[in-house]
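Complex shown without one protein chain; remaining protein chains in place.
Labels run A and B following the written order; every chain starts at residue 1.
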Amino acid sequence: MIRIESFSFTYEGEKAPALEDITLRVEEGGFAGIIGPAGAGKTTLARAVSGIIPHHYPGDYYGRILVGGLDPVDTSLTDLSRIVGMVFQDVESQIVSSVVEDELLYGLENFGVPHEEIPERLETALRQAGIENLRERSIASLSGGQRQKVAIASIIALRPRVLILDEPTGELDPVSSRQIFAMLKTLNEAYGITVIVIEQKIMLLSEFARQLIVLSRGKIAYQGPAREVLSHADELLQLGVNCPRVARLSMLLSERLGKPLPVCVNLDESEAQVRGCLHD
Amino acid sequence: MIELKNASFSYGAGSTVRDLSFTIDAGEFVAILGANGAGKTTTVKLIDGLLKPTSGSVLINGKDTAVTRVSERARQVGFLFQNPDQQICRNTVREEIAFGLTAVRGDLGEDGIRARTDEMLREFGFTGEEEPFSLSRGQRQLVALASVLAVQPEVIILDEPTTGLDYLECAHIMDMISRMNREQQMTVIMVCHDMEVVLDYARRALIISGGQLIADGPVEQVFRDEALLARSSILPPQIIGLSLRLGAGFEQVTTAEEAAEAVLRLRTGKEAAE
Partner (left out) sequence: MRDLFQYVPGNSLIHRLNPVTKIFLTVVICVAAFITDRIPYLLFLLCVDLGIGFAAGVPRKALGILKGLLRIAVFLFVLQALVVRRGTPVFWIFTDTGLVTASKVVLRLIVVCMPLAMVLAVTRISDLANALVQVLHLPYKYAFTLTTAIRFIPQFLEEMGGIMEAQTARGVEFDTKNAFRKLGLMLPLCAPLLISSVRRSEATAVAAEVRGFRLRTRASGYKQYPFAPADLAVLLFSVLLIAGAVLI
């Protein structure tokens, strides 16, 4: 779905490249998580895949990106956004309406979805996001988590094949954060949308994302299945990326017991692993 | 010492807290927990007097916040906001740190202020000539923290200090605060969504739910009360969650280290029995 080959980008007026020699693939139907310390180039990568780079941010662009077969350089942002939906870090700046329903209508109207199709699209998106009950609500009266869901719903109403989210849970409490990830999981598994999410909460990423990409100083430090990437816990810590404590426990146990154990990414796995260690 | 006596605050349909009563002694490290919209920020703003209680009272060192001005209290109580951009208003990091000092530490004199600014710059690893708005979000948060800590407040209030920070920046900020708490008895009151951070640093936890205080106790004890956590939409830190599931033999476990040791202990116990 997404292919990036030896991509480098330097913002106009900057000396150091924001991203350097990035090569990666996200398959159709994949769920990829991007993590890395501040200034690692996470947002730049999201902008490049969604085409906001180079259309809104000029600079030196090397290498090649293909999104669903389209090259963002030759494709207008509008055409690209038919394939890639982007949910921005600052939800407030993305919202254009005062009522939930209108927010979903906005993109549908713009892209010229036939008017007879609109009610169905609207209802489907509200259902997929699990916010049917908020349809008539004023956006100002919603909580942070609800607003985030509205922002995501307004993008999935456009039926993109790829959904990119830039720190969607940044200002949310743990329970609302999990709800957002559970929703992304549904969108990914039940509706086949490819999801790419930038996130600082490693616990959520390692549990939900199937592919983990660790960026550091504009380069890919590690990429692969979450379990595999997390097995480099000590190196990750050096880069400024923490690892979930159950993963750390797996590593401690495998060290102390002197036998290789898989790295756990959630409580269920960890519980089973510890019980296994006690009973063998 | 901070005392809240039946303090309530309501504003339209929005932020509301009811009947808060608790005391925070000098040198404590307290975390305030709760879901989005539970009233945590309102509570800390009441403590600082940025909001005045609509009924009840809030006392800082015996003085009612309703009669003293916030700007006069800035010497005693520092407040680190969630968004550093609302706090930063100068063109260089040096000016920014000196600005807060000049406002409340006139007693230090010009030389004293310069010396204190230099000290903070060294401590935080800034040259002083950086432009705050060209720094990263985490760096800006550090600038804001440096200018709050520079005045050496007796109490510091942190409203989600780790939002938007990566792990290293978060650890840097929390270690700095933790040291001031230990060495200078600075009282720390922190609103935080990251339960691992709360477990690592705070000693006492208050839980706010629907605008009311529903729990107050040592951090570990609060995190082991499953019914309470479910009621206030809080998820326990991972290893405590694990220890709750595993039960016997893991009751005291809070860190991955301790969990691994418990496993080894139980295994040797079993071998001995066999």
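One rule holds in what follows: a residue touches a chain if its C-beta (ideal position, glycine included) is under 8 Å from a C-beta of that chain, and two chains touch if they have at least 3 such contacts.
Quick caveat: nothing in here was measured; it's all calculated off a predicted structure.
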| item | value |
| --- | --- |
| Absent-chain contact - pick from B:100, B:211 or B:236 | B:100 |
| Which residue of A:23, A:78, A:133 or A:238 touches the chain not shown here | A:78 |
| Contact partner of the left-out chain, one of A:8, A:94 or A:266 | A:94 |
| Listed residues A:32, A:108, A:126 or A:214, member touching the removed chain | A:108 |
| Chain A residues that touch the omitted chain in the full complex | 50-52, 56, 77-78, 80-81, 84-86, 88, 90, 92-99, 102, 105-112, 115, 118, 136-138, 140, 154-155, 158 |
| Residue ranges of chain B at the interface with the undisplayed chain | 12, 45, 48, 50, 69-71, 74-75, 77-79, 81, 83, 85-89, 100, 103-104, 133, 147-148, 151 |
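Basically, only the chains that are shown with their structure count from here on.
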| item | value |
| --- | --- |
| Whole-Å separation of chain centres (CA-atom averages), chain A against chain B | 29 |
| List of chain A residues in touch with chain B within their complex | 36-39, 141, 143-145, 167, 170-176, 178, 200, 202-203, 237, 240-242, 244-246, 248-249, 252-253, 256-257, 267, 270-271, 274-275, 277-278 |
| Footprint of chain A on chain B - complex, ascending | 13, 34-37, 82, 136-139, 160, 163-169, 193, 195-196, 233-235, 237-239, 241-242, 245-246, 255-257, 259-260, 263-264, 266-267, 270 |
